[in-house]
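One structure is given below, encoded as structure tokens.
Heads up, one of the protein chains got dropped from this complex, but the rest are sitting where they should.
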Amino acid sequence: MKLITAVIKPFKLDDVKAALETFGVKGLTVSEASGYGRQKGHTEVYRGAEYKVDLVPKLRVEILVDDDDADDVIDVVVKAAQTGKIGDGKVWSVPVETVIRVRTGETGAEAL
Amino acid sequence: MKLITAVIKPFKLDDVKAALETFGVKGLTVSEASGYGRQKGHTEVYRGAEYKVDLVPKLRVEILVDDDDADDVIDVVVKAAQTGKIGDGKVWSVPVETVIRVRTGETGAEAL
Amino acid sequence: MKLITAVIKPFKLDDVKAALETFGVKGLTVSEASGYGRQKGHTEVYRGAEYKVDLVPKLRVEILVDDDDADDVIDVVVKAAQTGKIGDGKVWSVPVETVIRVRTGETGAEAL
Amino acid sequence: MKIDTGATAWMLAASALVLLMTPGLAFFYGGMTRAKSVLNMMMMSFVSIVTVTIAWVLYGHAFAFGTNGNSTLNKVIGGVKEIGLQSLINSTQPTGTGDKTAIPSLVFSMFQLTFAIITVALISGAIADRTKFGAWVVFTFAWATLVYFPVAHWVWGGGWLSQLGIEDFAGGTVVHVNAGAAGLALAFVLGKRKGWPKEPMRPHNLGYTLLGVGLLWFGWFGFNAGSEVGVDGTTALAFMNTQIATAVAAGSWIVVEKLRDGHATTLGCASGAVAGLVAITPACAFIDPWAAMLLGVVVGAVCAYAVGLKYKLGFDDSLDVVGVHLVGGALGALSLGILARYATAGTAQGQGLLYGHHGFKQLGLQALGPVAIGLYSFCMAWVIGKIIDKTIGFRIEEEEEVAGIDIAVHAESAYDLAPSHGGGALAAASVAAASQAKVEAEA
Amino acid sequence: MKIDTGATAWMLAASALVLLMTPGLAFFYGGMTRAKSVLNMMMMSFVSIVTVTIAWVLYGHAFAFGTNGNSTLNKVIGGVKEIGLQSLINSTQPTGTGDKTAIPSLVFSMFQLTFAIITVALISGAIADRTKFGAWVVFTFAWATLVYFPVAHWVWGGGWLSQLGIEDFAGGTVVHVNAGAAGLALAFVLGKRKGWPKEPMRPHNLGYTLLGVGLLWFGWFGFNAGSEVGVDGTTALAFMNTQIATAVAAGSWIVVEKLRDGHATTLGCASGAVAGLVAITPACAFIDPWAAMLLGVVVGAVCAYAVGLKYKLGFDDSLDVVGVHLVGGALGALSLGILARYATAGTAQGQGLLYGHHGFKQLGLQALGPVAIGLYSFCMAWVIGKIIDKTIGFRIEEEEEVAGIDIAVHAESAYDLAPSHGGGALAAASVAAASQAKVEAEA
Partner (left out) sequence: MKIDTGATAWMLAASALVLLMTPGLAFFYGGMTRAKSVLNMMMMSFVSIVTVTIAWVLYGHAFAFGTNGNSTLNKVIGGVKEIGLQSLINSTQPTGTGDKTAIPSLVFSMFQLTFAIITVALISGAIADRTKFGAWVVFTFAWATLVYFPVAHWVWGGGWLSQLGIEDFAGGTVVHVNAGAAGLALAFVLGKRKGWPKEPMRPHNLGYTLLGVGLLWFGWFGFNAGSEVGVDGTTALAFMNTQIATAVAAGSWIVVEKLRDGHATTLGCASGAVAGLVAITPACAFIDPWAAMLLGVVVGAVCAYAVGLKYKLGFDDSLDVVGVHLVGGALGALSLGILARYATAGTAQGQGLLYGHHGFKQLGLQALGPVAIGLYSFCMAWVIGKIIDKTIGFRIEEEEEVAGIDIAVHAESAYDLAPSHGGGALAAASVAAASQAKVEAEA
């Protein structure tokens, strides 16, 4: 089992979800995040005082997958999330030891 | 050391916290997340236009534990978070290499 | 590759970012979280009814680094985030199998 | 009679002010609910404007302020001539200033309508988070018809309570005791919210609550000083006393909090202000400024404790309609029996214990008012509520309550504030505008 | 002429009330946009106050309500004497009550100014999320000058439409049809928002929308009942009818929703109320309460469907200026041709089909008004819009639209609510107050 985490541009979520669904992945977990990197943030002005906001809104998507699917899923996500512009984000994978479905107690591939 | 991550229904947090405390786990980190899976979202209507919101609010709980406790803690969490209805969430564990308590610099089991 | 996760006090983010930049780390991902641990929360009062809020606002910082840099980066983060008071947070590291830059598809160290 | 344009100008402004109180109440209440039920809470107020306006035009004004030519029947109910308001066009209504001037009858009707609206809306605070919307709509029609219109007639329309000599300048009993008692009844009919009182249900947006108080306070000047139906020294006294009692009660409540809980809270300040507004309502034109101050001190402190009663007695009056409106309204009405000095200018009629020759009688009357109206309203609301509950059902499903009534009942959520790409990535980005086809098909 | 202090008091209050409607509109509209464009939406309203006030003082009042001594020219435009308003100081304006009293001319001017402001602001709802701020500023000046001032003159300043006998008590055509048609034109000029209608663009803060409706409703009493320019039975009727039609239309809209979509929504209730306010505007002083009720039922239902038209026809009238203001305003104006009873007291002049001897003629006139004004406004707005678009550009860059217009155009974000360390850790903690140096350097 692997945990694939993707940090993506928020407006790409729909594309990623659709691509994963097509591939056959049925579930994922998303959370709001902010990214700092090559992509610059923006400047805000309040009564003449300028504020540099250098964090950029991102979404953080987590997908649990079978070992065999891991590479394909990464591929799918990368393709769906790509705009080609700076700030498209990162995808990484981490080995997972156990996965359990809370509702049933099923473990492993069954739990997905 | 293991990192146990649980995606649960938000109103179950109190039960999970209580169960973990009883077991002896002293700390955890929570963040807001949204889940996509078998559980359906809901529909919203604005001036006659319908919007399908298919992400469901979840909480994401992270617990760092000693290797020996990992299985028990997973068990405790699964039991406390269970309602038996679709959407109860997942629990998974990942191996951790180092843990450090920022305040003191302690590492390993001491840091928990 | 390693994924270093730090749960820190929110007002320390600027210091952590600055320290990492000095060290040479160019990117990170942050999300809002809440912590439960030795640090106590606070009490709120509404029309005489008291509510104990025992979760404390934290930030969760994720940094992908090369294996060689991992220990140093952990060090940098711990130092920058330290106030010496209870609730300073934890830092932990997890092995990562692949990292990909979505924009270019580069993998490994290139992707950072 | 000659129209006094000045008096009319004030009554027009006052009508607009009182109408604004209901949106104000929507925010006062809405801020106190959880984020998942704020829209439903506000909608209960807004829909009261809809239903009570319709009932008022059709028959409400007639029942409350009409005459039916039968002096016995007229003790309990008005007439029918004013049905549809048609007969009020181009007719006039004497001002309350005794100078033989008038205002257009429709202005008086509009002013009174706004009272009926807010009284009904006030009740909704007792049943937050769990009420079927359709059932609430039915209840507002039924309760306005069977309770508010008759009771307004009893006290202000020449009915039996006014004939007894009960004083209620701007509605301590007609509005607040009346609504509070109905709220209590519905709290029993609907039962506790799931999780109450163990689960925390703290206010989700105190800014809204403060906004509500600001608008209520502002509008209440129309409510109280407008109740003179004219412009004279009494109007001025009512206005000033409203300000005094409200400010003092807000202060009194937060002093109690500071001493008892260690903190002066925003919600306490807001609640104290409303308690003060409630209590001064029946009394504002009849008492001296120092008495308004005294009343403010008492009601602020009493209500600060009264809102805790529900925990002791175990009923889920969610936003404290009982603790603030029933208790505050009764206290204000009662205070007249002691403090009233100007009830009817130049005579001892209606004066309280401190001034009148028949003080104890007035005190008795002032106790009778809240008791009679409170009981009537409680019983009727309970019966109406039970009938609704047994037929169409008054309460939403437990699952809907847990998930949130806004989405379940109104198919909306109040906030979508996430900054990521604007408009809530977690929600919006994952949403499909599924309905254009449907809209087109039906349009 | 002698100043009637009562009438003046009401007109002062009414002017303040109508002025408040524009901030109210800012919230009504602002709540409906996404979180990334709420500030820009509100700023389009607020800056309309700025630009229209300037234009009004300089020449707007003169063009709309001045006389130029040439009766032919005066059919289409006012005069120049009132430029700068200097000539209005210490002059008076007869009230509308026919009793030979007056109000200060500056009060009348102020009252009318507030109408001009909100009419311009209304248009902005059609072009949410994508409009260059500078271009909007230019548009407001141009459209107010070339459309609003003349049109107000045509109907209220003694121009050709009023000479024909068209009735519009408080602005169903001058304000709502006028703004709605201009909104439609701009929706075409600017084109659809990126992603519309596929991407969801749901309201980000319905509390703001409800607040807006509350303030609009409150202010609208000044709008409608103030349009009598005086205090009499007509003022009272206008006031009451405003309340009736608004409440009923809100109810009507949510009944349609309940039947069609299964849910009575907050936004539906709010939209229905506005539709009712719009439709009753031209008619409020001329029809009976039952007719106001009927009008409310019709307009609530019609507009509930009309807002779906844009999906069918494919124009992105973002916040439904057309569906609510153009449709509602035309419906209200037309309704006069049938329902008007009191158009000119004591005569058949202006009465509708049901009452007047020349009913069909009036119905024709009432159809002519919206058509003439709607066409004129649409064409002029389109031309002005195109000119702006070809010169300075009317629309922001696509990237700015995706990232959010608030940050791109105003360098601000509306909310920073995160609780961590107060004031949004994710944003604030990572911010550097880079500008002190700059500020100092420039101060």
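Letters A, B, C, D and E mark the chains in the order given here, with residues in each chain numbered from 1 onward.
One rule holds in what follows: a contact is a pair of C-beta atoms (placed from the backbone, for glycine too) under 8 Å apart; a residue touches a chain by one contact, two chains touch by 3 or more.
Owing to the predicted nature of the structure, the values given are computational and were not obtained by experimental measurement.
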Checklist entry - Just one of D:Gly134, D:Gly191, D:Gly308 or D:Gly364 touches the chain that is missing; which is it? => result D:Gly308
Next on the checklist: Touch as defined at the start, partner being the missing chain; which of E:Met32, E:Leu113, E:Leu210 or E:Ile396 qualifies?
Outcome noted: E:Leu113
Next on the checklist: Which candidate, D:Phe46, D:Phe115, D:Phe169 or D:Phe221, sits in contact with the chain we can't see?
Outcome noted: D:Phe221
Checklist entry - So that we can see where the missing chain sits, which residues of subunit D does it touch? => result 4-7, 9-10, 13, 17, 34-37, 197-207, 210-211, 213-215, 217-218, 221-222, 225, 230-233, 235-237, 239-240, 243-244, 247-248, 250-251, 254, 258, 260-267, 269-270, 273, 288-290, 293, 305, 308-309, 311-312, 402-404, 413, 415, 417, 427
Checklist outcome for this item: Across the whole complex, the chain not displayed is touched by subunit E residues 3-10, 12-13, 15-16, 19-20, 23-24, 26-27, 30, 38-39, 42-43, 46-47, 49-51, 53-54, 57, 84-86, 89-90, 103-107, 109-110, 113, 133-134, 205, 208, 211, 215, 409-412, 414-419, 421-424, 428, 431-433, 436, 439-440, 442-443
Next on the checklist: To test your reading of the contact rule: which positions on subunit A touch the chain that is missing from view?
Outcome noted: 44-51
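The working rule: only the chains that are shown with their structure count from here on.
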Checklist entry - What are the two chains with the most C-beta pairs touching? => result D-E
Checklist outcome for this item: Per the C-alpha means, the centres of subunit D and subunit E lie apart by a whole-Å value of 31
Checklist entry - Mind pulling the subunit E residues that touch 2 or more other chains? => result 200, 202-203, 260-263, 265, 267, 305, 308, 311, 402-403, 413, 426-427, 430, 432
Item to check | Multi-partner residues of subunit C (at least 2 other chains) | outcome: 17, 30-32, 58, 94-95
